[in-house]
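What follows is a structure written as structure tokens; I'll ask about it next.
Apart from one protein chain that is not included, each protein chain of the complex appears where it belongs.
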Amino acid sequence: MIGAVHSQLGPFHAPHVDWKGMSPLLSVLGGSAAVLIAGLFPGRRTQRVVVPVLAIAALIAAIGLTVWIWEPGGVRPIVAGALSVDTLALGVSVLFYVAGIATILLSLRSAVVRECGAGEYASLLLGSIGGMVLLAGAQNLVTIFIGLELLSIPLYILCGSRVRQEHSLEAGLKYLIVGSVGSATLLYGLALLYGATGSTSLSVIGHAVGTRVPLDDPLVLTGVALAATGLAFKASIAPFHTWTPDVYQGAPTPVTTFMAVATKAAAFAILLRLFDEGLISDRTNWGPALAALAVASIVIGNAGAIGQRSMKRLLAWSGVAQAGYILAGVVVGTRLGIQTSAFYLAIYLPMNVAAFAVVIARMRVSERGDDMAALEGLGRSSPWLAWPMTIAMLALAGFPATAGFIGKFYLIDATVAGGYAWLGVAIVIGSMISLVYYLRVIAVMWMSPSEVEVPAPAPARASPSRRVRSVAGWSPEADVRAQPEVAFVAIACAAATVFFGIVPEPLLHLAREVGSAISSAL
Amino acid sequence: MSVPLSVTIFLPLAAGLAGAVLPRGWARWTVLAAALAVLGIAIWMVADYPAGGAGLRDLTNQQWIPELGIRYSLGVDGLNVFLIALTALLWVAATAAACFREWDRPRLFYFHMALAETAVLGAFCAQDLALFVFFFDLMLVPFYFLIGSWGGRQRVRATTKLVIYTLVGSLLMLAGAVALGVLATPAGGHVSFALPVLAHRLVGKGTQEWIFLLFAAAFLVKAPAFPFHGWMPDAYRAAPIPVLVVFSAVLSKVGMYGFLRIVVPLLPQAAQHYQTLMIVIAVVSILYGSALAFSQDDARLVVGYSSVAQLGFILLGIFALDVEGKGAQGAVLQMVNHGLVVAPLFLIIWALSARAGGSESLGRMGGVAFRAPALAGLFLIVALATLAMPGSANFVGELLILFGTFSTKLAFGLVASAGVALAAVYMIRMYQRSMHNRVGAAVESRDVTRGELVTIAPLVAVIVALGVYPHFVVARTERSTVRQERPAASLEHASETGGQASVPPAGTAELGPLGRAP
Partner (left out) sequence: MLKSYLPALVFLALGAGTGAAFTALNSVLGPRRPSKVKSDPYECGLPSEVTSSFRFGISFYLIAMLFILFDIEVIFLYPVAVGLKQFGTFALVETIVFIVLLFVAFVFVWRRGALEWR
């Protein structure tokens, strides 16, 4: 019988594995296993110091390795063509690592770490980052799916990781169900693409569509539509965004931060890869559909944010709108479009992390949780938190001297040059609507609360997670000093936002190198 | 030899930052010192400017974001030299006026004041379209905070309304600016937003027209012109006076300056195409503003609506598009004049309200002149200048604007000239109601304090000086202004004579001699 097996197998060739190219991924996944074990050792010191330090070390090592293997324009297929190491994958993965470091810093004093264990928490986070890296470098439909699942499953758990809080569990369950629907849809779409072209390799699909397979082949069209839908769930693009506000609000805030910036970046990395590389020849068919999704996101996201009092919900809706802006870069399908999407994803990270960091800092000391009222008078009581929030809001609204302005400028540039000028106008109109709620946040912080018109209070769901100090004897300055790492993340991100708003050239240069990864772009 | 423009622009911001970290009491002095230093530089700039006009001077031209084709390009010519001086002067006046009061969170207040000056100076000096948009939008941030944090009743509502109105325009302009830069790029060329380059790369007529509308939205909201003035009453009522001084006197000019610097030279065919529309807006603004100024009780709103009317005149001048550029010259002169009269008017309202028990209602003032001859005298000079009394520079400005309009759109010019008379009606009404009339219940008449004199008198002195010698401004601005208008105006000329005119590029004639359109 063994002989029969031998004869059926035939000669076997081990796949070529480029260990150098894989090294950042290995560092992250190795770190994931290491922190899991480290978290088993008892002791406060292990939980509070060793595990976070190990996790951050793994992420910093991954960044270092990424810089080491960075090579503009070179696309290196590794692991038998299932993965590629190119500037798009590497550039976006740096965002995941940075978001991961920020998340770990933000959750140092978070109740979630105590409730689900520091080792498990960090391990799940690193595992999710590993999935994102896999996804960003995927060259194959199978890898896309594996990456997406590896990304999602730890996040489902992380969302529900405050097991004693009802709304955290609710968020976890909601995300699990909606995320599974998204994954299933995507899988169905990928299967149809495979059925139409006979290959799971993106490059083969790219060559086949338009030559062997007609552009309007129903199988391809259905596959593209389903794949776009599945990824739209992950990127929270309207009308597949309905889970976003609930999950963002219910999940532990550091996890929300991570989801808002890293998951979005991962979803857009694969959208760029799939549409602007694999299916670029079919652009005439998917272009208008994605453009419609972008406009829907911009309108629905901004309109939805206006009525929000909860900062986490507000940022969730604003994230939907911003996803619409980023999608515009995917739609135009030009190299410039890819660059603008990559650039916007990069600046989206500090803008959002700064805002979330301030929300976290306030949630820990204020009884009002993530309600906008928790920010009242922040400009007077702790300007070191008010300024990062202000800068983040101004940047998200696209004011000059922040990176948001350059991002908008670049996006409009790409849309006009790509023949989608009306999409540029849609971005502009969306920005106008967004002013209403971004400015309200600033007004709450700096201007007297009685003067600010905020929406009627919603039934309070958020409760303060934990007091850093009891209110008696609490001073505003202590707010910053008691959680220096949160203030540090907020200030560093705000500083980066301003810096890249005035000196965007380094980031633009990197974005151009990222754009060079996709050679098929127009 | 002169100071680099970057220093001039960023000096206030540096002082504001320094004030923010220095002890609490120092902020006002660092910012005031910087404003004075900028004023000194600006006076030198004006004094040094050749009487016959010149091309762009004090050029700073460096790469800023090569990836996007944006240059950090600054320059001074006849068009903006007086506006820079106006900005510097009024900021000194406003900052000095603010220094005589105590403000809550002073370091933040003066930081925003300083940031605002930097942004306005940057917008006036920018010679790159994207840089202009950058500074133009940046201006809004400090004013949002200044009005929202230190303003009067309903300030947050007012400032939010202001920002949304203006930023709607600004964002449309952003889209227009990017579209202009990208669409003007010839195949294979590099995107550039530099104004001289764009003046050579005119886009097609259809494209010009929709881009024109985007820019016009931004500039008309900023002015504010008639249908876009919805934010004005709220913002004017809520803003603290020192902020309102610069806001009303300088910021509205940035919009008008934008028309002259960008819209007319870069979109000449569209400017010609929409000339009638813009003139209608201008004339309606004049009549509407004058009528409402006459019927207001709040002194601030009298001045506010009078500004709508005055800016209507400026808009009229810009879009007169006469071949000799008289309308535009008048517009530039009037920009300076209007800034110079509006600032002291608001400071005087401040002084008046201090004497009328804190009320700014005309009904509660009255009889202030009784024991305040000096204040009354200052107010009278300013009021007469505002209503364009012959002998004031405003008279010259309005006359030039009307001459320009008569030569192209006679009918509209005749209607607009009614506005000159209306100005007399509302200004004299305001003067009478506050200074003479029956003494108001809470009025306590006393003459100017030292603080008021220090801030108001120099401005009045400049008004008088310009009234005596308006040619000082006209001579220095003429060449640059005519150059901006020439492409559009020559189109008009061509269409009148029935010939085909080749469009000479604007903004580049610093290389050639002073030229008039054929």
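Order as written gives the chain letters A and B; numbering starts at 1 within each chain.
The rule is simple: a residue touches a chain if its C-beta (ideal position, glycine included) is under 8 Å from a C-beta of that chain, and two chains touch if they have at least 3 such contacts.
Keep in mind that this is a model prediction, so the values were computed, not measured.
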{"item": "Shown chains that the omitted chain touches within the full complex", "value": "A"}
{"item": "Contact with the hidden chain (one of A:Met22, A:Leu36, A:Ala291 or A:Leu378)", "value": "A:Leu36"}
{"item": "Missing-partner contacts on chain A, residue numbers", "value": "2, 5-6, 9, 11-12, 14-15, 33, 36-37, 40, 216, 218-219"}
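The rule is short, and it goes like this: only the chains that are shown with their structure count from here on.
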{"item": "Mean-CA-position distance for chain B and chain A (Å)", "value": "44"}
{"item": "Chain A - residues contacting chain B, complex", "value": "379-380, 394, 398-401, 405-406, 408-410, 412-413, 416-417, 421, 424-425, 427-428, 431-432, 435-436, 439-440, 442-443, 446-448, 451-453, 504-505, 508-509, 512"}
{"item": "Residue numbers on chain B that touch chain A, as the complex places them", "value": "65-68, 105, 108, 130, 133-135, 137-138, 140-141, 144-145, 148-149, 154-157, 159-160, 163-164, 167-168, 171-172, 174-175, 178-179, 181-183, 191"}
